[in-house]
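A single protein chain has been omitted from the complex, and every remaining protein chain is retained in its original position.
So that you can tell them apart, the chains are marked A and B in the order they are listed, and the count of residues begins at 1 in each.
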Amino acid sequence: MSEELLRTPFPERAGAALQDAFLQEALTIATTKFIDLRKEAFAGFPAGEALRDRARAIKEATLQHLDVHLERLADNVERLGGTVHWAATGEEAREIVLRLCRDRGVRMAVKSKSMATEEIDLNEALEHAGVTPVETDLGEYIIQLAHEKPSHIIAPAIHKTKGQVAELFSRELRGQFPADPEVLTGVARKALREKFLQADMGITGANFAVADTGTVVLVTNEGNGRMVTSLPRIHVALMGIEKVIPSMSDLVVFLAILARSATGQKLSSYTTLVRGPRRAGELEGPEEFHLILLDNGRARQIASTLREALYCLRCGACLNVCPVYRQIGGHAYGYTYPGPIGILLTAMLKGNRSVRELAHASSLCGACKDVCPVRIDIPRMLIELREHLDREKIAPWTERVVFRAFRRLLLSPTAFRLSARAGRLLQRPFVRQGRLRGLPLLFGRWTRTRDLPPVAARTFRERWKELR
Amino acid sequence: MAARAEFLERIRREVAKTPGLFGASTAPRPSDPAAGAEAIRRELAERWPEALERFRQEFERVAGVFHRVRDLDAVPDAIADIARERGIRSLVTWDPAVLGFDAAAALSGRGLSVIAARAGEEHEVGRRRHRADAAAAQLGVTGADLVLAETGTLILLSGAGRPRSTSLLPDVHVAVFGRDRLLENLEQVGVMLEALHVDPDRAMSGAMINFITGPSRTADIELTLTRGVHGPKEVHAIFVEAA
Partner (left out) sequence: MAAPVRAALMITCLGDMFFPEVGVAMVRLLRGLGVEVDFPEGQTCCGMPLFNSGYHHDAALIAARTVKLFERAEHVVVPSGSCAWMVKTEYPGLLKHDPALRAAAESLARRTRELSQFLVEVLGVSRVDSKFEGKVTYHDSCHLLRGLGESTAPRALLRGVPGVELVELPGADQCCGFGGSFSVRLPEVSSAILDKKLANVEATGARCLVACDAGCLMQMGGGLTRRGSAVKAVHLAQVLAGEVSR
């Protein structure tokens, strides 16, 4: 993510998002719609709950033999005439793509939406190397024109109103376009059709890769995923190692719940199964197929408290229900992956220190866990992360001192009682009509926007004497 | 090779550190996929009318347009009607040998340009011409190898005489199928996929399988649904009773 952005403390970034009226409106519309769509999809799908359990089990079982499945996948891809590359880091993955571009004379690459390529900042690297990356997913196309990063895992431009998109297209594509999604989509269709037909390379991610058959699976809606894997002469798929699944029987379990969780569709418009480069009898299809397996911090989580985060299907359902995400949007988080799962993925990819603020960007309400198709216990892992921040002394020492003092208070009923008496004394100047207002210091953060009840004239313990 | 060995070794080490979070197993697989596929076909040979009706409902729910004709001879006319209603003049189709009917022959001289892909043209000139034809066409005609009722989905295998772009580049996609393609649920699709991959190079001449559920769509702008982003704006399915 942008370095300058990260220098601003998270509360300020969040505050700025709260002040952005366009963003607030866009977020409300989008997340509410997503929530309703998902609810409807699962309401009419009684088999869904059992499938979620099965999907979770498949992810866990696969992790337990991850190396075996990856090896099988690689062998099968190579048997089909594809090439497998092993990228331990984002930098290695970038290098692999750049080398391919150099060796094959690639000047323009069309991209289907891939969060993995965002994660490794591939576009910047390509541009520096003189290769033009063209985002073809409508949302990604919009933000590429706007020089922004995606703000949602599946709907990258959801923070933009149609007016803003019209303005953007009119400016960047030199035309006069109305704020009509239908018209704007048509503009993108026309502009990008030529690119698909001329590009040297197609770059995708992978939603799944089936080890048993060497198949890479793409779940999309627009058709660009099919274009970039059939028209250019080279197809490169970048895939996190956790996306591998053992068999086609496993695949259909995930297909049954992925689109429902993401957009409320039974299936997305296109599910594309790619088994290597084109075969001898095919008129179309790439001559070369490259699968880049990306670690970039994932393997390290297998035996860590963040293991479950490796189940993630990147559906975005947790973002849509998160009370924090719904208020501040994706950019305020500051990293590639926003929302509840984003906090865990950021810790995974960039280390615990990177989430010393974000780990607290949650009220632990549990709505994310409720909607996660593979039932990832995000709140639990956020609490574990916070525990790491304490243990590794990443949390500010002032905070740790306060909580230690708090503990001592709670371990002593006498101290507890005395604190009530102290509270009653200290609060006197701030009581207004039976409520506390205008408190200083930490408490002021509360009373700026909300009243606080005063410490009771007699606590329950003090009243118990008569009640007993 | 060093990169691969090192990469896998690192994962192996991590996996060995922990038994995992809970006892879990992957999806059960059919012990004899071919037999499983055969059993499904037998079942659908009985249940195809229910499956067809369910398909029609789900297909229409995702904005597909459903047609029904008596036999293969009626198909070219049905296609011509679709084209005429939309002022469409240029069509591309899969190889007639794959489709079971020759639209080009049937519709020639009716003001429609119909170009069929032909197996055996996979050389540079053939590829370039095919791409130009596909890019210029307004309507593409394919078969459907499996038709999934539960979700209104058409499943197409790519390969010789069955190019990928026929169902992708033109504005309108028309898929023609008979009762023997119908499946009821995704689980059956899983069995079929297992069966196809037992000897994949024999079962499939291409490297791609596409599940198509309605026209191309996006909701990336304010979550307003628009159809026909990069792929077709319309999808039609023609069910042939006698096929």
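Here is the rule we use: a contact is a pair of C-beta atoms (placed from the backbone, for glycine too) under 8 Å apart; a residue touches a chain by one contact, two chains touch by 3 or more.
This structure is a prediction, so every number in the text was calculated from the model and none was measured.
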| item | value |
| --- | --- |
| Chain not shown, its touching partners among those shown | A |
| Among A:Ala21, A:Ala43 or A:Leu467, the residue in touch with the chain that has been omitted | A:Leu467 |
| Contacting the left-out chain in the complete assembly, out of A:Leu51, A:Ala74 or A:Val455 | A:Val455 |
| Where the missing chain touches chain A, by residue | 11, 14-15, 18, 323-324, 327-328, 359-367, 369-370, 383-391, 395, 399-400, 403-404, 406-407, 409-413, 416, 420, 423, 435, 442-443, 445-446, 448-456, 458-464, 467-468 |
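The definition used in the following text is that only the chains that are shown with their structure count from here on.
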| item | value |
| --- | --- |
| Whole-Å separation of chain centres (CA-atom averages), chain A against chain B | 31 |
| In the complex, chain A residues that touch chain B | 26, 29-30, 33-34, 54, 56-58, 60-67, 70-71, 74, 80, 84-86, 88, 136-139, 142, 155-158, 160-162, 165, 181-182, 184-186, 188-189, 192-193, 196-197, 212-213, 221-224, 226-227, 229-231, 241, 245-253, 255-256, 263, 265-285, 289, 293, 295, 299-300, 302-303, 307-308 |
| Residues of chain B defined as touching chain A within the complex | 3-4, 6-8, 10-12, 14-15, 17-22, 24-30, 58, 62, 117, 119, 121-122, 126-127, 130-131, 135, 150-153, 158-161, 163-165, 168, 186-187, 189-191, 193-194, 197, 200-201, 204-224, 226, 228-232 |
